[in-house]
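So the structure is just underneath, and the comments pick up after that.
The other protein chains are all here in position, but one chain of the complex has been omitted.
We call the chains A and B, going by the order they appear; numbering starts again at 1 in every chain.
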Amino acid sequence: MANDRYVLKTENLGIDFGGLTAVNNFNIEMKYHDIYGLIGPNGAGKTTIFNLLTKVYNPTRGKIYLDGQEITNESIVSVNKLGIARTFQNIRLFKDLTVLDNVKIGLNQAMKYSLIESILKLPRYRKEEKEVEKKALHLLEVLGLDEFVDVKAKNLPYGKQRKLEIARALATSPKLLLLDEPAAGMNPTETAELMEIIQLIREKFDISILLIEHDMKFVMGICEKITVLNFGQILATGTPDEIKNNSEVIAAYLGSDEEA
Amino acid sequence: MIKVDKLKTAFLGKNKNRSICIGIVILAYIIIELMMFTGSLKSIFINLLVPVTSYIIVALALNLVVGVSGELSLGHAGFMSIGAFTGVVVANVTATMIPNDTIRLIIAIIIGAIVAAFFGLLISIPVLKLEGDYLAIVTLAFGQIIKSLINNTFLGYDSAGFHFSFITNDIQLETGGKMLINGPIGATATDRISTFTIGIILVIITLFIIFNFMNSKYGRNVMATRDDRIAAQSVGIDIVKTKTIAFVISAGIAGAAGVLYGLNFSTLVPAKFDFNQSILILVYVVLGGLGNMLGTIISTTVLVLLPELLRFLADYRMLIYAVVLIVIMIVTNNPKITEFLKKFLKRKNIEGDQNNG
Partner (left out) sequence: MGFLSYLITGLGLGSVYAIIALGYTMVYGIAKMLNFAHGDVIMVGAYAAFFAVGNFNMPAILTIFVSILVCTVLGVLIERLAYKPLRQASSLSVLITAIGVSYFLQNGAQILWGTDTKIFPTLIDLGNINLFNDQLQISLLTIVTIIVCIIIMIVLTLFINKTKIGKSMRACSEDKVTSQLMGINVDTTISITFAIGSGLAAIASILLCSTYPAVNPTLGSMPGIKAFTAAVFGGIGSIPGAFVGGLLLGIFETLAKAYISSQMSDAIVFLVLIVVLLIKPTGLLGKKISEKV
């Protein structure tokens, strides 16, 4: 692993929608195994950046590098294969499928058996399915969802749905995990638990995490580095302490210290 | 660990559905065969045995596309048609070299299914680039195109081989040669070699294919794509490839159903497999429940038999059929009634009240 490479790097990334510039001059250099925070007021462009990184949107300008490789022109599917997985602001689970199936789908693409083998239930199908089942259960255990294995995703409580999305994203064995407001709607206990889980995931699965959050305690609590976004532009980048004491950031977003 | 139990119920649950389905089919077969053996089955119903099984098979195929894959197909009769006429051609051409009816039927079914699947693949290329109602319209268009093409096909066979002409009948057949597809007149003088037994076996094979497909990564991919396209892509699922697989399998199965159907009648016109037919199959699928295979089997059986059972109502039977259809749709979509039914059926899931999704 080269020390001068970043797990994620962008150069002047930007996107215009019609006449409106939603994001401009976005530059990030994210080190391996960092937990990196992306914060800013609503409408600042945070989710748009996630969409750019995962190629849901095509950038108007700029470049994106994942693990040293340029991914600016890749598709949503190939970006995932190359190592980025994400969760969504408005939870996009496969609602009618079970918790277990949701995670298994994340593991689908790693399985190699063919269509014929699956229809005839040949040995390789059976073996790979068993392995996937084990892996999926393990992931659910890590995220504390193993009691809900055969519950339909739509019937899970809200906080657990968010965790399931994380499990599903992890199942695709990413290098970089993008979490879009993972603590939204959670109470303080759940939030504290989530903070622990995210740090655990980083260790256990050897990944880097970029997250969007409004909960300042959460962000300041676990992020090594933070970028503040406002009106589609970077306002400041730095460690939590630097950001907390940045006057511009305070004026634009944080308000007084009690906010955090 | 405790989880193993949860696992068992989850896994068996899926195989349980398949086993129940196949079990019911086999049971029905035994009962019907017994009834025929003891002569207690009216000839009207005996004549309907093969058609009902054909419709069940094509309805299951359509459920794979509409229910499992979540795409509306308004042209599936086209695949049935391709299967039917391919089957007729194969059966007629191999009549002398394969005198055994059953083997001939099986070969015709296999070839018919492959040809239909091939056309399914061709058609899926433009179709799956579209979404929603636009996709549906293109399937409708292809159904019409297929009907038109076969309507204008003149295919004959004699000792010199195949003779083919399009739009106009320019074929000169030697005496002893056979006209296989005679344009709008279609196929005539076909040996009726379809049997109920083969039909039931085909139903069981179809159920195996569909259930095993749904329990594999391919099936899960399709269902994920149906539920949320963007999320599916974000976990690495190739939407077009996924839907294509389901579509092609469906086309192949529909083709097999078509062979079974086509070789049950001595005459068959291409106009039979029109838009109305496609819609009819769609009704069977929707009424049986999207994604519900057992439901499809039951609804198809009932809806195919219904006009016969209502024969005593003479001219009014199709009218009653229509009214029944409308009433069922209104009733099953009435919120008061669905609430009542939900309370009736107990489920192992956490009550929806606890979450606010």
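Convention: a contact is a pair of C-beta atoms (placed from the backbone, for glycine too) under 8 Å apart; a residue touches a chain by one contact, two chains touch by 3 or more.
The model shown is predicted, which means the values in this text are computed figures rather than measured ones.
In the entire assembly, the chain absent from the figure touches the shown chains A, B. When you scan B:20, B:46, B:189 or B:279 for touch with the missing chain, the hit is B:279. Considering the full assembly, B:140 is the residue among B:21, B:80, B:115 or B:140 that touches the omitted chain.
In the complete assembly, the contact with the undisplayed chain comes from B:151, out of B:94, B:151 or B:165. Across B:189, B:309 or B:330, the single residue that touches the chain missing here is B:330.
Interface residues of chain B facing the missing partner chain: 66, 72, 126, 129-131, 133-134, 137-138, 140-142, 144-145, 148-149, 151-152, 167, 229-230, 275-276, 279, 282-283, 286-287, 290, 315-316, 318-319, 321-323, 325-326, 329-330, 332-335. Residues of chain A that touch the chain left out of view are 47, 51, 56, 88.
By our rule, only the chains that are shown with their structure count from here on.
Spacing of chain A relative to chain B, judged by their CA centroids, is 42 angstrom. Residue ranges of chain A in contact with chain B, taken from their complex: 54, 56, 75-77, 80-81, 85-86, 88, 91-98, 100-101, 104-106, 108-109, 111, 113, 115, 118-121, 125, 129, 133, 137, 146, 148-152, 154-158, 161, 168-169, 171-172.
Chain B meets chain A in the complex at residues 3, 6-7, 9-11, 13, 208-209, 212-213, 215-218, 220-221, 223-224, 227-228, 230-238, 245, 348-352, 354-357.
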